[in-house]
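Here the complex is missing a single protein chain, while all its other protein chains stay put.
Chains: A and B, in written order; residue numbering restarts at 1 for each.
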Amino acid sequence: MTDRQGQIQDTARGWLESGEVKYVVGFEQGRRAGTKVAFVRRPEDADKLVWNSMCVNNLTLFLVEEMQTRPGRGEELDTTPIGIVVKPCDSKTIVELMKENIVARERVKIIGVTCEGVCDTKKVDGSEKQPPAVTDENIAGKCLVCTHHNPLIADVVCGEAVPETITDDYSDVAELEAMTPQERWEYWERQLERCVRCYGCREACPLCYCEECVFDREKPYRWNEKSVQLPENTFYHLVRAMHLAGRCVDCGECERVCPVDIPIRKINRYLEWKAKERYDVEAGVDPEDDSMFGTCDTADPEDFIW
Amino acid sequence: MSHTIGKDKMDALFEALSEHEVYGPVEVDGVWTYKKLDSAPDLEFGNSQVPPKSVFFPQTETMFEFKRDGARFVGAEEPQRASKPLVVFGVRPCDAKAFTLLDKLFTWDYIDPYFVDRRERATTIALTCSGQKPDENCFCTSIEGSPSGTEGVDSLWTDLGDRYFVESVTEKGEALIELGGNLFVEAVSDDESSAEEVKENAVKAITRTFDRAEVAESLRCLFESKYWEDISASCIGCGMCTLLCPTCHCFDINDVVKQGEGRRERTWDSCQFEYYSSHASGHNPRPAKRMRQRNRMYHKFLYIDNNLGVIGCVGCGRCISACPVNIDIIDVTEGAVARACMEKDADAKGEEAA
Partner (left out) sequence: MTDNIYKPVTATVLDIQLEAGGGRPIRTFKMQIDDESEREDFLHKPGQFCIVSHFGTGESVFAISSFPNTDGIVEVSAMRVGNVTGKLHELDVGDKVGLRGPYGNDFPVDDWKGKNMVFIGAGIGISPVRSVYQWVLHPDHRKDYGDVTLIYGARTPADLAYKEEFKEIEARDDLDLWLCIDWKFGPDGPIEAASHEDWPAINMKSPGDTEIPAGQNRFTCFVPQLVEVVKPSPENSIVVTCGPPIAIKFITQALEKLGWSSDQIYTTLENRMKCGIGKCGRCNIGDIYVCKHGPVFTYQEVKEMVPEF
């Protein structure tokens, strides 16, 4: 881990010294074990960048913010690239964002970090002072099914290559599929009933980049009521899931940030699975791939239309 | 006079409250919220993720329904409001203290009927922090609170292992003892000293502090500071810190029409949402997240104080625990104090140079 940290700091320092990037988004140590998002603007601050088991956030969110920032009146857009620290799963987000013309490759310099998995922050005691080692007990759920331990896109890769040993059989979501519709409905009712509609899942998702979300739209009418009740909560989560189908790279941010522990990844993973199975689509792998909803083929299965 | 009640008597107490609507903490898949109970309360918990303000001020509630004449709605009709007395179990003292802020807000010149009706009908049973609470994010003692505080509390319970030590704070608290009859037994001095020990340990467990007067002072001169840009840079703009806050009370009012039935309802809202203050014309007074973050801090530590004489924070630590990017309200206040000093120094130097 420390080795990777040194490489990250060196790379960031070098880029900032040469002026290749205007700032680097990475992680810094928080008050206790958790990390915070760092915006490093001066080479001498590169030392505060850390790499450890608590570097969980998908920082590409801030890349999207940079790409969507418009210059003020009379100002010119500063297209100097930004630097960003990404895990392999986060790097898939960049691929997907390039595919959708949200991120221009030349406006980002990527510090990719090889990764053996990070902690599920909810499983780490809040009073813990140091980032713990990743164990079977505290590893993030997404890491258990991760098939990409090495960045898919990067300008510099930090860390030794990690061998790929996992095949994802989607057994966790297959369990859901095996339920009767009634059981499955009851399961989701129980989960979605407690949603507080903080929209944290949407705000944390780098692929939820619409500048005006359909759920914020008031005119000419609201698509979904503001009522925080089961029907509206369900509608919100289902629509969000559909908008992510074939795009979600399972970075797991939605589930991580949820203050009431709704297993949002399960919804997205189910769609990820079906996209793969039916349309041979895997999000975030190749920027040259077609998008699932942007293309159609006469051979596409259409058994969902009854 | 103090009492105790055995934990094995909770079922019987619940029975005795059959004429009441009973609320308490409920766990579903590891997440605690306050709900209406259909059996004796389970009080073996830390604190809820969603604060108990929801008992008096539900996240979504119907205000009234619309009367119909043919195809159109022509008026408002309020359904009969419930009238049963309420009992709320297991409220942490910080959250109970927050009720007193909401009391002030919801009676500020105009009486909010929904909140005030429920509060008047309710007996609040608070639970001294012990076990998992206070935790590393608690700081009630920095804002005139205490893990065994009695503001907003009718009956204060302290966990003594196999029983609770019960102190009646108000007449409503005494009425509860009367209603429970022989389920409550008179406390002996040992009980009192044990409870005292639990309370003292709770205070010792609090590790975080700040000086709120200093914070308020610093904020006054930081409005235009670039500090807010630094603080909000990593904010993702979700509404967790406010929705889960026991003192935050902003709400939205909307008409809902479903299957021909119309109603007006209100729902918690958040100043952290981008469109919260947007005018119908599209103009937004707080378009940037630095402005929204600043508004949250100023509202908590200055604005509410100026208007209602209390500050909008009780030190429950929920916003710290929940923030997806670890923005920590105490760090923000400490940073504000440091920044204010720094900027003052810089100003002074600038003046000297001039």
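In this section, contacts are C-beta pairs under 8 Å (C-beta built on N, C-alpha and C of every residue); 3 or more make two chains touch, one makes a residue touch a chain.
If you're wondering where the values come from, they're calculated on a predicted model, not measured in any experiment.
Residues of subunit B in contact with the chain left out of this view: 63-64, 66, 69, 72-76, 78, 81, 83, 105-106, 108-113, 116-117, 223, 249-255, 257, 262, 264, 266, 269, 271, 276-281, 285-286, 291, 295, 298-299, 302-303, 306-307.
On the side of subunit A, the interface with the absent chain consists of residues 218-221, using the contact rule stated above.
Rule of thumb we're sticking to: only the chains that are shown with their structure count from here on.
In whole angstrom, the spacing between the mean C-alpha positions of subunit A and subunit B is 31.
Remark: subunit B residues 28-31, 33, 49-50, 59-60, 135-137, 233-234, 236-240, 243-244, 252, 254, 256, 265, 267-268, 270, 273-275, 321-322, 324-328, 331 touch subunit A in the complex. Listing the residues of subunit A that touch subunit B in their complex gives 30-32, 34-37, 39, 57, 61-62, 126-127, 190-191, 194, 196-200, 202-204, 216, 218, 222, 225-229, 253, 256-257, 259-261.
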